[in-house]
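Only a single protein chain was left out; the remaining protein chains are all shown in position.
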Amino acid sequence: MMIDVLYFAWVRERIGLPRERLTTDAATVADLVAELIQREDRYAAAFADVTALRVAVDQVLTGFDTPLAGAREVAFFPPMTGG
Amino acid sequence: MMIDVLYFAWVRERIGLPRERLTTDAATVADLVAELIQREDRYAAAFADVTALRVAVDQVLTGFDTPLAGAREVAFFPPMTGG
Amino acid sequence: MRIVVEDAAFDAGAEVNAFAAAQRDMGAIVTFQGVVRGDGGLARMEIEHYPGMTERALTAIATEARDRWNLGDVLVIHRHGRLTPGEVIMMVATAAPHRADAFAAADYLMDYLKSRAPFWKKEYGADGAAENATWVAAKDADEAALTRWQGASNE
Partner (left out) sequence: MRIVVEDAAFDAGAEVNAFAAAQRDMGAIVTFQGVVRGDGGLARMEIEHYPGMTERALTAIATEARDRWNLGDVLVIHRHGRLTPGEVIMMVATAAPHRADAFAAADYLMDYLKSRAPFWKKEYGADGAAENATWVAAKDADEAALTRWQGASNE
């Protein structure tokens, strides 16, 4: 399937781009992360500690065990610091 | 001693004036109230239930047992409803 | 710290902006505005106050708030005299480095101002008749609210 993957804040800086469109067969967010880590060192660096990251699927905050079936957009970012 | 006595809200309306200067030998606020009640029915009506009243001596909220020695101003009013 | 008791209407937004502009390194500004409600058939209210003691009581309450929380500044404005539904009766503003202090202090100011500042409201109905006007009774809930702030000197 085709999926848009977005990166924000220092995740974006480490990976070096704000978004990309990927073809993946990953069943869950965690599977997608495992795939990305295999790709290049910069992904491995960004995802070295997933407990420091948050994920949103189709713009809803969720967990790393979330299935990706039907998802169009996955975003990775550090804990939010608004306000 | 001479003392200014002030009335606010429905206490003022029942007594029919906002302030008056009195000569009194009352030792405490409660003594002053007892004197006032003796004067006229309108005072007796205003002070019929002192638990419904609040008192300030020299512009500081206090209790009915407060001594009046040295006081210049005593005010009687219902519980406050600001804000 | 600024305490204002006046009969004239004031521009709450302009007051908020002036208050905020005067701060340095205060990350949090909280305001409360009290507005005259027109439900229940209220046509207007008259707010009586005790000149001298009112300013003094508000100053004491604001000073206590500054002692209890880490605040940069406090503003209290309260009107007296005639007000109609939709008019702003009063406002408080607090500035603090951190939001918890600004929120707690504004909440505290309102609780004390309701029950410890000498203001009395008289409500007039649609007929405007003085003989039908009624003094607002103090609420037990307002008195009970004060117990929230007793005990700990800082929370």
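Order of writing sets the labels: A, B and C. Residues in every chain begin at 1.
Going forward, a residue touches a chain if its C-beta (ideal position, glycine included) is under 8 Å from a C-beta of that chain, and two chains touch if they have at least 3 such contacts.
Since the structure is predicted, the reported quantities are computational estimates derived from the model, not experimental observations.
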- Could you tell me which shown chains are touched by the chain that is not displayed? A, C
- Task: For subunit C, enumerate the residues touching the unshown chain of the complex.
- Result: 11-17, 20, 23-39, 85-86, 88, 97, 99, 102-103, 106-107, 110
- Query: What residues on subunit A make contact with the chain left out of this view?
  - Reply: 6, 8-10, 12, 56, 59-61, 75, 77-83
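Throughout what follows, only the chains that are shown with their structure count from here on.
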- Task: Could you grab the centroid distance between subunit B and subunit C? Build each centroid from C-alpha atoms only and quote it in angstrom.
- Result: 26
- Message: Report the inter-centroid distance (CA atoms only) between subunit A and subunit B in whole Å.
- Response: 73
- By residue number and range, which residues of subunit C touch two or more other chains? none
- Query: Taking each residue of subunit A in turn, which ones touch at least two of the other chains?
  - Reply: none
